[in-house]
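Of the protein chains in this complex, one is absent; all others appear in place.
Chain naming follows the written order as A and B, and within any one chain the residues start at number 1.
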Amino acid sequence: MTVGADHGDPAVADIVQRHAIYDVVARYCRGIDRVDMDLVRSAYHPDGIDHHTGFEGSIDEFVAWVEPALRGLAGTMHTMGNHVAEIRDCHAAVETYATAVHWVESTEDPRNFTSGVRYVDWMQYRQGRWAIVERWAVREWTRSEAGQFVNPGVAGPRPRRDGDDPLYRLQSRLEMR
Amino acid sequence: MTVGADHGDPAVADIVQRHAIYDVVARYCRGIDRVDMDLVRSAYHPDGIDHHTGFEGSIDEFVAWVEPALRGLAGTMHTMGNHVAEIRDCHAAVETYATAVHWVESTEDPRNFTSGVRYVDWMQYRQGRWAIVERWAVREWTRSEAGQFVNPGVAGPRPRRDGDDPLYRLQSRLEMR
Partner (left out) sequence: MTVGADHGDPAVADIVQRHAIYDVVARYCRGIDRVDMDLVRSAYHPDGIDHHTGFEGSIDEFVAWVEPALRGLAGTMHTMGNHVAEIRDCHAAVETYATAVHWVESTEDPRNFTSGVRYVDWMQYRQGRWAIVERWAVREWTRSEAGQFVNPGVAGPRPRRDGDDPLYRLQSRLEMR
């Protein structure tokens, strides 16, 4: 197996793999939070399987399940923490801690909740890219936020799920360089 | 453009840039939380602009606005999560998730609050350093912590905003080596 064999120093090859593996998880989170299903899908191989709270199935089934669920919410934020990849050739066991915040327009609604999750991912390197073959989204704890969220009260940059989100505008700016 | 051209392997140059860009955001957070305005300022280029909840302006105006706000609180903690930089030559679009906790002495006070933020940063590499040219602090959600915080009840290491914080004491220890 020759993942990263084009780097003279094997330590560099290793670090490059780790960055690519981190990006898989970060891409998943960004895809979920911006409701960009192509981005979510890009985190999995086509035969990928997902085990979630309330869901079990293929990546195609996962997207069909999660997209309407996300569109029923005003927003989500999946914040990553500890990220550790154990790599052997083209296989990797990857654990990523995350805190997932979900909100709707009405602050009293029980659909406002935060959960602690460990993404436990079996990844493989195939045809030049790392992606998830099987994921367990291990739910650690769930906190109701009903009645906890408030309006910030003053104006400022607000998130969007379309091309006008500040991130997407900067990506366009970058591409025009 | 030759950012990192002194590294033989372009993958190394890339990773070195990514670490430098991560450090810009980490330095900002540390500066805010320790109320070290020189550190906050070092995260921006001199012509940097900041778009914040309740604020729009230059880095000089931002410091003038944020410092008294911070001094009116007992403490803050800006915890970073997902960090992704897209780099093209000496320009970068950088997204960093963060959870910002704010507290005052009285646990019942409405100024106790936590918010979810995405720092969306346009950075540039100029004169040997990456720094922010324009930032959008995108407020995702706000949770009131009035009546939620409690005293830990037992003694232990406590944070400080001066040279006696454990971090600053270790930095001094390191410099004396």
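Here is the rule we use: contacts are C-beta pairs under 8 Å (C-beta built on N, C-alpha and C of every residue); 3 or more make two chains touch, one makes a residue touch a chain.
Please read all numbers here as calculations on a predicted model, not as lab measurements.
Listed by residue number, the positions of chain B touching the unshown chain are 7-9, 12, 15-16, 19, 23, 26, 29-30, 75, 77-81, 98-99, 101, 103, 145, 148-152, 154-159, 165-167, 170-171, 173-174, 177. The set of chain A residues touching the chain not shown comprises 9, 11-12, 15, 18, 51-55, 81-84, 86, 88-89, 91-93, 95, 97-99, 113, 115-116, 118, 120-122, 136-144.
Quick note on the criterion: only the chains that are shown with their structure count from here on.
Our note on geometry: chain A versus chain B, Cα centroid distance of 23 Å, whole angstroms.
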